[in-house]
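With one protein chain held back, the other chains of the complex are shown just where they sit.
Then we have chain A:
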Amino acid sequence: MSSSLPPTHLAIALDGTGWHPGSWLQPHSRAAEVFSGAYWTDLAREAERGLIDFVTIEDSLTVQGASPLDPTPVPGQGRLRGRLDASLLASFAATRTEHIGLVPTITTTHTEPFHVSKNLATLDHVSNGRAGWRVQVSGRPGEAEHFGRRTIPGSFDPNSSPEEKSARVGELFDEATEVVEVVRQLWDSWEHDAEIRDAATGRFIDRDKLHYVDFEGDFFSVRGPSITPRPPQGQPVVTSLGHATVPYELAARGADVLFVTPHDDADADWILAEVRDAEARVRTAETPLLVFADLEVVLDTPGSSGAERLAALGEAAGDEFASDALIFTGSAPELAALIGRWRGRGYAGFRLRPAEHAVDLPAITSELVPLLQEAGVFRTAYDQPTLRDRLGLPVATNRYATAS
């Protein structure tokens, strides 16, 4: 498995008590604590114990649906429903961890880009350079009704025609592209050495090192500069999840990391080719996108196999687990083998979605990580202080910086 390829990256996707809807019903799920800081701190620390690059924290502006594939909210009291704000959870967890990257989900659809930019810049200050952002659009009519500012027809409604669907999705992603762009411009709107504290002249800042972004897009305008000084990473790491060409292009335009969902080897090749095509069309950044494969993970345990666990989880939940991503069941060595294979096909990393946090997360850190380390494909220590550095992203240059 070892080779001249760069080591692989690992991320953990955190959501509720785990990605399987039946996970809260299992022993040790800590379901009653899922709205407490201690619960999330423990998850982040467990991932940090495994030297994981970063955790993502899921969020949305509506209650959870029947499954990740069908996010339509279901009535009833039997499902884990409800969320804390992911960005604030990340800032809270930053004070209780030292190394791990923290990547909250924030929507681009109903938020103010100015708020998003300073929120994430602050997470980066609070965590000393460990902040990222999972960009997400909010395409559901119900979410729009929570804000009452605009109507979004049923863009993901299975009954709408493919043309309608694609036009609406396209618009949401065009808007998201603008949000990512203006957020990045606001991060650049302060040069890193703008604060001079020059007692001799009485100037706290050199105002020539602050810049109006004067962004005028199709969806909004923002004047700038940011109120929050340049974040330690310059540009926190921007990530997004995509299943099709339009989201691939969003990522190619503005993201550093793209999560995709291949289901087998052929799929893995095909998706990667699609992504590289999208990059060739629209990417202006010099560095290629880091493409991570998302995997639902149900690992074997001493008591029962992953397949048996998946069946038991399904029974608890009352229906079969539908996922956009491959549901991996099996042993840690088998998962390590899959990771090795797809790494060889060009995947820079893997975002693992534990079916049950309480079981699959410690299995990843205690079993999978040591196997990957032994194979020489995963780090044995945190040796880079910032998330950008750890992911091998270049130093973020400031578009406004004056050559001195």
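Here is the rule we go by: a contact is a pair of C-beta atoms (placed from the backbone, for glycine too) under 8 Å apart; a residue touches a chain by one contact, two chains touch by 3 or more; residues count from 1.
Note that contacts and distances are computed from a predicted model.
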item	value
Listed names "NtaA/DmoA family FMN-dependent monooxygenase", "Dihydroxyacetone kinase subunit L", "ABC transporter permease" or "N-methylglutamate dehydrogenase subunit A", with the criterion being the UniProt name of the chain not displayed	"NtaA/DmoA family FMN-dependent monooxygenase"
Contact partner of the left-out chain, one of A:I12, A:I52 or A:L123	A:L123
Per the touch definition above, residue among A:L5, A:V63 or A:A337 touching the missing chain	A:V63
Hidden partner chain, touching residue among A:L89, A:I152, A:L241 or A:L391	A:L89
Contacting the left-out chain in the complete assembly, out of A:S36, A:S304, A:S366 or A:T380	A:S36
Missing-chain contacts mapped onto chain A	24-27, 29, 31-32, 34-37, 41, 60-64, 73, 75, 77-85, 87-89, 91-96, 110-115, 118-119, 121-123, 125-126, 128, 142-143, 145-149, 190, 195, 197, 199, 202-207, 210, 219-229
